[in-house]
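Note that one protein chain is taken out, while the other chains of the complex remain in position.
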Amino acid sequence: MTTAARRQAPIYTGTRIPSPIPSVLRVDPALREDDDILEVNFGPNHPSTHGVLRLIVELNGERVEGVEAVIGYLHTGFEKNMEQKTWWKAITYPERIDYLSFQINELAFVLAIEKLLGVEPPPKATWMRMLLSELSRIHSHLIWLGTGALELGAISLLWYCFRERDAVLDLFELVTGVRMHTRYFQAGGLAEDIPPGFFMECRKFADMFPGRVDEYEALLDRQAIWLERTKGIGLLSAEDAIALGQSGPVLRASGVDWDLRRVQPYLAYDQVDFDVPVYFNGDVYDRYKVRMDEMRESTRIVQQCLDGMPEGPWILDDRKIVLPPRHELHTSMESLIHHFKLVTEGYRVPAGEVYVALESARGELGCYVVSDGGSKPWRVKFRAPSFVALEATATTVAGSLVADLIAILGSLDTVMGDCDR
Amino acid sequence: MNFADLPGFASTTEERGETTVVVETARLRDAAEFLRDQRGFNFLSDIAAADYLGWNERTVAGYWGHRGGRDINRPGSWGLAKKPEPKAKRFSVSYHLIAVVSGARGAPRVRLQIWCDDGEPVPSVVSVWPTADWHEREAYDLMGIEFDGHPNLTRILMDDDWEGHPLRKDYPIGGEPVRFSGAE
Partner (left out) sequence: MADVGRKKRLADYGLHSERTLMRKKGPGVFEHELGDLESKLGLTTVEKAVAWAQGHSIWPDTFGLACCAMEMIAIVGSRYDVARFGAEVFRSSPRQADLMIVSGRVSHKMAAPLRQIYDQMLEPKWVIAMGACASSGGMFSNYAVLQGVDKVVPVDVHVPGCPPRPEALLEGIVRLQEKILAGVPPAYEIRGVAQ
């Protein structure tokens, strides 16, 4: 469903991807001789770079003539660490990759394990995973809006968005016990049953939240300064976006109707009703609109999950991968042995390779897992949407002012943990 | 979808709903252009390199995690230790491709895979999909796979003067030895 008037003309003709290196904008050599080019380091420690991103920017006055992104300041070695742990323990790691929509990261890895194992978790687990994924998406967009608006000068939104973010984290804490990095998904379902008070609290949140999104839009949508700073800035055409591998809100703001929840539904997304916002101007304002609409659609999905949450077990019964309930350990020898084997050695996942792709708040989050049939992963690779989004910096920033650079970076919504892994 | 007419086609497997097409390393760029132009795979989602050093060395005992590893008609089969099938070369580089069409209701995916040894250069696909720029740099930085024709093959995640390629299997995990820490 398209929610904006379809643009007749393309956003720009041809391609703006720099050449020969697609991710580096080089200063025009003629300019270098005539004018003063100032090389500025937007260092790793900068309030507006959303984490530790370093941009080497070459300025001609206020205009950005050259930009190169240097990353790796948050490289944590997740992938190698995960190869050292058993499958069970390794699930703790992916959450910290994209620390804004953390449960979606964990879900990618857990779905990959389940795909290799060939098991299907019970419906209650699937629907709860979907609900938590959408709450994670709301959480991520709230932080994006709070910090993004802060950088453009709409400072009060930081407090409003973080007020709502605390409400979302209260829900996570109610279900899982921790605010962030919840580690609630297991191979086979959820770690524990859903506490009874959760549904009521979640419904209160879902009823209250669209009103809040309306408030944010009332503050920003037609605000003159916001429009000046976001309309027509950071253009990216649909062809360039696809060539640069962009996905998620950036792609949808450039007019491509592509959402993995719709084109390849995972979990139970084909059983819930939601719209995919697509806008056609490919600028910072459209990316903002896409995310605002996505917050509303996520709330719709949350409400439908609450209405349609099935009853039943929250995790599979297969004792070869799931711990038996503790009370059985006193009576059943097999349960004791299963428990022992699972805790000491871990479950073994059959050999093979899979690639699971989810729609995270930033775009396509992919998890490529290779297993040798043992109890530890052989290779885990995450396709990080922020890594790819930063490749588009050079294309979107061409010819803009320094202040626009900040707006564009904010609209690409990069998380450096996701980028550097 | 039939991939037999791909330039340099070597084999294709389909398991767990995913199609993996293996092509000869030397003809990778031709295969990539074919897939992009003739088959519509215009979106490169990921380039994943994997190191298979030591793949066939240890056996994995048959305590399989799922029904595929246990054959109820062969009692004791799940107790047998088996080695995974050996790989011909050390590194595999998998290109995950999607055919993106706006408004479509399906996402055709394919994994284009090549195999190479240490020191064997792989043709770069930056000219086919510009997004491959940073993915190939990452594969070079962390795995040491050299990409022929890449405009800017430098380290991206590690320090510029780092020695070694951390994600290789013969590179130590690092960190500090800590007392009272288990084997992991």
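Note that the chains are named A and B in the order they appear, and that numbering of residues resets to 1 at the start of each chain.
Note that in this section a residue touches a chain if its C-beta (ideal position, glycine included) is under 8 Å from a C-beta of that chain, and two chains touch if they have at least 3 such contacts.
Given the structure is predicted, the values throughout are model-derived calculations rather than measurements.
Among A:L100, A:L135, A:L171 or A:V290, only A:L100 touches the chain left out of the display.
Screening A:I11, A:L25, A:V52 or A:V67 for touch with the missing chain picks out A:V52. Within the set A:R16, A:K115 or A:R165, the residue that contacts the chain not displayed is A:R165.
In the full complex, subunit A touches the omitted chain through residues 43-47, 51-52, 72-78, 80-81, 92-93, 96, 99-100, 102, 143, 146-147, 158-159, 162-163, 165-166, 179-181, 416-417, 420.
On the side of subunit B, the interface with the absent chain consists of residues 158-159, 166, 171-176, 178, 181, using the contact rule stated above.
Please note the rule applied: only the chains that are shown with their structure count from here on.
Within the complex, the subunit A residues that touch subunit B are 17, 20-24, 71-72, 75, 77, 79-81, 84-86, 89, 115-119, 238, 242-245, 247, 255-258, 260, 262-264, 318, 320-321, 341, 345, 347-355, 357, 364, 366, 368, 370, 372-374, 378-379, 381, 383, 387-388, 390-391, 420-421. Those residues of subunit B lying in contact with subunit A across their complex are 15-16, 18, 20, 42-46, 48-51, 55, 58, 60-61, 63-69, 82, 84-85, 94, 96, 100, 102-107, 109, 111, 126, 129-131, 133-135, 138, 142, 151-152, 155-159, 166-167, 171, 173-174, 184.
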